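Missing here: one protein chain of the complex. Every other protein chain is in place.
Here the chain labels run A, B and C in written order, and each chain numbers its own residues starting at 1.
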Amino acid sequence: MTQKFRTTDGGLIDRNRPISFTFDGKSYQGYEGDTLASALLANGVHLLGRSFKYHRPRGILAAGSEEPNAMVELRTGARKEPNTRATTIELFDGLVAKSQNCWPSLSFDIMAINNLFSPLLSAGFYYKTFMWPVSFWTNVYEHIIRRAAGLGTAPTEADPDHYEQCHEHCDVLVVGAGPAGLMAAQAAADKGARVIIADEHVLLGGSLNSEDLTVSGKPGNDWAAAQVAKLSAMDNVHIFTRTTVFGYYDHNTVAAIEKVSDHVAVPAPGKPRQRMWIFYPKQVVIAAGATERPLIFGNNDIPGIMLAAAVRTYTNQYGVKPGSRAIVVTNNSDAYRTAIDLHGAGVTVVAVVDSRTHPDAPLAAELASLSIELITGKTVGAAGGGQRVAYALLVSTQGDTEEPQRIDCDLIASSGGWNPNLHLHSQSGAKPVYNEAIFSFVPGQSRQAEVCVGAANGSFGLQECLDQGLAAGAEAAKLAGFKGKNKKPPKAGDDGDYSIEALWISPTPYNKSYKQFVDQQNDVKVSDVNLAAQEGYDSVELLKRYTTQGMATDQGKTSNVNALAILAGQRGEPIPDVGITTFRPPYVPVAMGVFAGHTVGHEFMPVRHTAIHDWNKKQGAVFIEAGLWLRARYYPQSPSDTMTDCYIRETNNTRNNVAMIDVSTLGKIDIQGPDAAEFLNRLYINNWLKLPIGKVRYGVMLREDGMVFDDGTTSRLGENHYFMTTTTANAAPVLSHMEYYHQTVWPDLDVVFCSVTEQWTGIAVAGPNSRKLLKKVIDIDLDNAAFPFMAVGECHMNKIPARLFRISFSGELAYEVNVPADYGEQAWLELLEAGKEMGVAPYGTEPLGTMRIEKGHVAGSELDGRTTALDLGLEGLSNRSKHFIGKHNSARPAMLAEGRLQVVGLKSLEPGRNLRVGAHLVDDKVTLESVSQSQGHVSATTFSPSLGCSIALGLLKDGTARHGEQIDAVFPLDDEKIRVEICHPVFIDPKGELVRA
Amino acid sequence: MHYSALSLIKHALTGNRGWTRAWRNPEPKKQYDVIIIGGGGHGLATAYYLARLHGITNVAVLEKGYIGGGNTGRNTTIVRSNYMLNANSQFYEHSMKLWEGLSQELNYNVMFSQRGILNIFHNDAQRDAFARRGNAMRLNGVDAVMHDLDGVKKLMPHLDFSKNTRFPVTGGLAQPRGGTARHDAVAWGYARGADRLGVDIIQRCEVTGFRRDGDKLLGVETSRGFIGAGQVGVAVAGNSSRVFKMVGIKLPIESHVLQAYVTEGIKPLVNTVCTFGAGHFYISQSDKGGLVFGGDLDGYNSYAQRGNLPTFNHVVAGGVTMMPCLARLRILRQWGGVMDMSMDGTPIISKTPIDNLYMNGGWCYGGFKATPGSGWVFAHTIANDKAHELNRAFTLERFREGYLLDEKGVGATPNAH
Amino acid sequence: MLRIECPWCGVRNEDEFSYGGDAAVDRPSDEGSPDEWYDYVYTRNNSAGKHTEHWQHVNGCRAWVIVVRDTVTHKIYSTVPASPNLPTGKAGVDQT
Partner (left out) sequence: MPDTQAKEFPVRVSPLLPIDRDAIVDYKNVRLQERKCLNAIQVLAYANKHAETASAISKALGIECPVTPGICSSNEHTQIAWSTPNSWMVIASDDAAGRNPGELLETLQRAVGELAAVVDQSHGRCGLRLSGPRAREVMAKNTAIDLHPRVFKPGQCASTSVAHMSALVIQVDDQPTYDLFVARSLARSFAHAIEHSCHEFQDD
């Protein structure tokens, strides 16, 4: 029979909807509403995996996201998810899961031999060994350590699913939909506030679904369902199920993950797998409940040893019997309910073992009425069994000197008390404080607009939870600006009491030693904690790092408080003095895809296209990235064309004839106002007060530290109207820089400006025939006298309104036409048409680079943020009698000292051997092997069609004074060395006659 | 107590009860020859080398919290010496050489793992910049290899190599000797080493001021009272400005948060340290199996020691773009450290305007790899009252004069380095 | 997530803004000494606590604003326009 361990009835599963799944290749059945863990338990499967270090059998400890042990590999192939907690996986048809960290099989795992060597594998053992012989570290030891580490294996294919991110604002965010959260949401919503309530589970109600409790006379889960129905009907409430709030960030920003499609085999079309929500609440009510902590005794990690409340959850919510013979071991009253509920489900409860000597009388009476034995003043000292617990050995809390009492059982439900879930509270910046009544930490002073209620506040009584939830919800709404009367809380049925006495470690049975696990996932034992303290790793943080306690995928949710209590005991100090380790996001591990959202792959960064892009693409242009832009790099004419073929052809066509390039990517800034000239004068190192209307000027800007920032041309279009261009790379930084100075430093300047980069398509027409070409389409006089070098004018290009600039980057007679971008492609086509008879052709950025190198124009690779105007040969432009940005720091001693890298031209002296960017310049005494001081480097290279050799620009120590010398350009990465001649950086037309022709 | 496989067996047989403290827990003395403020890797290494190489053993390291609790304990542990500028290259290479013998030197396994570091590039401009750097490395005697696409595929088989991707991978610059180390162990190993040579390591002892008599430095005020010192070295990373403010020195440093993250542990997937060329993302896998990764600064002055959300999202987006199979792996923890960002991105290891007061800081996001080298030259600087050749360029005065060491070329914008 | 209240646009996420650094440094005049210029460009108070700083609302109205923020808690005390000459925005920008 399948599902042997299902109760006959009850539970919140849908027994009419069976679901098939496989675990380790074997098929099982469960029901809708099950988790993988509950379904496995229903089938009597308790062994789920092997532990990290000793490969001990591990089962299911808990029933929620705090689970340290029950981790499986879920799904297969590209959808594989290692280390997935069986306790949080909603069962779906066709689910496939596998155990991890075991070989050859889960039940027989060879590495379990580590168990025998455990004294050797004590805390921090690897720091003390593996150092000899030295070479073994890299080749042998580390290899083994790495293979042993990690539990599951990662998928290696791209994830086929997608993820999303969404933003939502609200007045009140309620985290957790247990009784406290539901009340808080209701109270805030009743006042009209925009409310978000989020819970990890699909079924809202929190512990009401797993406990046998009543509210307003109804079963707790029914009350919760009614409450949820009421909230769903309100349009000011947004309910998020399957949504875990995982991070509390600055300024009350809260992040959550919604598992949109994890409960189905494959997401529905268009649906994301998971979605990150970024909430912007005015107020937050944290009603996240509490996590039970296990008692620590010998072999407390054997499958079948579970948290007492988890046992209730499996019994009540999932209709599962986690065992047939149970004992309950506790130090508090709450766990008695486990015995009562198990009994109700038909499980034999052999005994309740309470470490306290005076347990709660009514509860004791109730046990008696059910004929459940109550043993007080004792606890479980150790458990026994192989892959499933078989017995418990009882010891007195004082320690014994005789053989322990043995009780046979297949389930031990253990409760060591409760830890409020303070993660979010603590992440918000608050400091939790220790509370002696519950032997755990409770919320401290709030640092953000946040309050904890219910079990998260250390208040475990159901009535208290309802009362606090209501009051906090109402108060949060009020703080968010909503008025209205508070309602009365509903009446909770009696839920017993929660008194507790501390018991941190059980005494071990007489004369025996056992492994007592603190952190079950990382296999950290009590002895490891003690050893760490003994060796001086005795603050909580050092303890954590030395033993790795709390560093596993559960982040110590069930182990941290136990660990620090043991440490405090070892140090002989009170727990609050020892303190807790820092809570960090995320509250539960969250898939990386969620943080990335849509911003991956092609959406990681947008692409910028010019208006001529489609034409370029049609031509088969090869593109290059320039920031986010795509620019045509060169235009192959046949499949066999290499880049060199192309740029030589395109360069020749420009130098000898006429060619066009799309220069739309340059930054463009429209500047207007009475103080525009003065503003420019302060931005640039050169003079701007006397630029005539209709003229263009080249300018250089420095950063405040004296280094060159950007260069470009600025034109004067009207009395108070200028048009600036920047380099493509610096378009945005230059605009911000100008806005900075205008708004913060010189707000009195009456000038306005804005970017018009996007408005204009820019086309450079260059070459000796450029004037001839343009004359055919431009409606103004282009003769040299009327429109000389550095002139600008407004005109039409055929019907298209345009601006024409006579500037040149190539060193040829050249113009730049700007037209509104929607006309860009048409303008381009008209120019091509007009130039057809002259053989006009497009050219890309590669020949552009060639020509600028030949012409000695510095660009990005020389303006590398470390060069001054002097280094770049531009100091001549500067006017030091006026003020400009960077003036003072560009005159510091080191900026003028000898030994700076200065721009030079370089010519290969070895025909047929081309210089390469990134080569360094060294004197000829240096061999490729020797350590040396580089004297500079090659910043830009090309084969110069005009000179017929490989040339370059470089930055060379004191380069300006070294023209004519020879030096080696070395490229040790490829064992290359080329002899070069240092020369003036302007290789062609040094007087600039061509551009003025 | 010597650590070895043998001692491990011996102690295992006696229930591990024989292990003694790795370092003592002494009460501070009244007076020390040298006080080092800051029990991070740098402070502890400095103390170790002062004792070991310069015979100065009357030394205390004062740590306000627990040792290694600053950036040493929260960094992504990348060790490399792939710098471009000569002064940096030579200094970090010296440090690299010390790393190579560190576990033996300290008799403490710092798990230095030379799994290599690979900087991916995506276009010619990036390749050219890496070529310049790689060639500079080689000229300085540092190992560097330029890989083409196939070479990258061998080292990092799970990157997105599809052609139609936003940022196709075209190659990478590797430093095979680069790698990672077990960060905490570095602090602990130096602490134990220094302690064994007589250095006092004093935790939970915050320096709150300096006591001076005119120009003469007398010692430091601390949360545990005044402690006298002949010389004081400050190695407090992100807190440099706060400590130097106590003596009226305003530094060319801003404090910024850098975040890091670790995923759940998995079996080996990433076998080298790898950086993305198109976004802020770098990744490696720890000995414990977690993928440790990080990206850029949060971007604004901060002492918060925790990271914010937008940077988190951006870094992970870069990671998933570079390596799409990461999407289903889960992040376990996010944290942050306070970086001492200098104005040119290069550290300061230097004398200060105050006699007998020395500074070690400005490490930005790269000081872990410097730990041995930094301690070594800082100890030399303190012992000789004079910089070593290797830190001669790392002065405090270089900003005033203009002798900047700006690897990135972004100028005095600390959040951009 | 820092949420900065732009005096014009209202509260926006930090990723709409770009950081401009310490706003308490005064830019020297053209006659300023080399020391003053050095200080202005390179040295910072770098306070742990209240910090006056520039931000630009780059993905919004492009205004530069002066924010007073605690660098330890990240709490923002106030945000005001950097330029005294721009038309005023929304009333009530005290973010305390």
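Rule of thumb we're sticking to: contacts are C-beta pairs under 8 Å (C-beta built on N, C-alpha and C of every residue); 3 or more make two chains touch, one makes a residue touch a chain.
All values reported here derive from a predicted model rather than from experimental measurement.
For the omitted chain, the shown partners it touches in the full complex are A, C. Within the set A:Arg58, A:Arg608 or A:Arg806, the residue that contacts the chain not displayed is A:Arg608.
Across the entire complex, the residue among A:Ser38, A:Gln534 or A:Thr757 in touch with the chain not shown is A:Thr757. Residue A:Ile800 is the one among A:Ile800, A:Leu921 or A:Leu955 that touches the chain missing from this view. Within the whole complex, the absent chain has one touching residue among A:Lys4, A:His167, A:His358 or A:Lys836, and that is A:His167. If you put the missing chain back, the residues of chain A touching it would be 164-169, 194, 268-272, 278, 280, 598-599, 602-603, 606-611, 614, 628-629, 670, 672-674, 721, 750, 752-754, 756-760, 794, 796, 798-801, 820-826. Interface residues of chain C with the unshown chain, by the touch rule above, are 8-10, 12-13, 15-16, 58-63, 81, 85-87, 89-90.
In this text, only the chains that are shown with their structure count from here on.
Chain centres here are Cα means. That of chain A falls 22 Å from that of chain B. Our note on geometry: chain A versus chain C, Cα centroid distance of 27 Å, whole angstroms.
Mean C-alpha position of chain B lies 31 Å from that of chain C.
Across the assembly, chain A contributes residues 249-250, 253, 278, 704-705, 889, 892 that each touch 2 or more other chains.
In chain C, 1-2, 34, 38, 41-42, 73-74 are the positions where the chain touches two or more neighbouring chains simultaneously. Across the interface of their complex, chain A is touched by residues 1-3, 18, 20, 23, 27-28, 30, 32, 34, 37-38, 40-42, 54, 56, 58, 62-64, 73-74, 76, 81-86 of chain C. The residues of chain A lying in touch with chain C in their complex are 249-253, 278, 280, 429, 447, 704-705, 736, 739-740, 742-745, 747-748, 883, 887-889, 891-892.
The touching residues of chain B, when paired with chain C in their complex, are 239, 241-242, 245, 250-255, 299-304, 308-310, 343, 399-400, 412-415.
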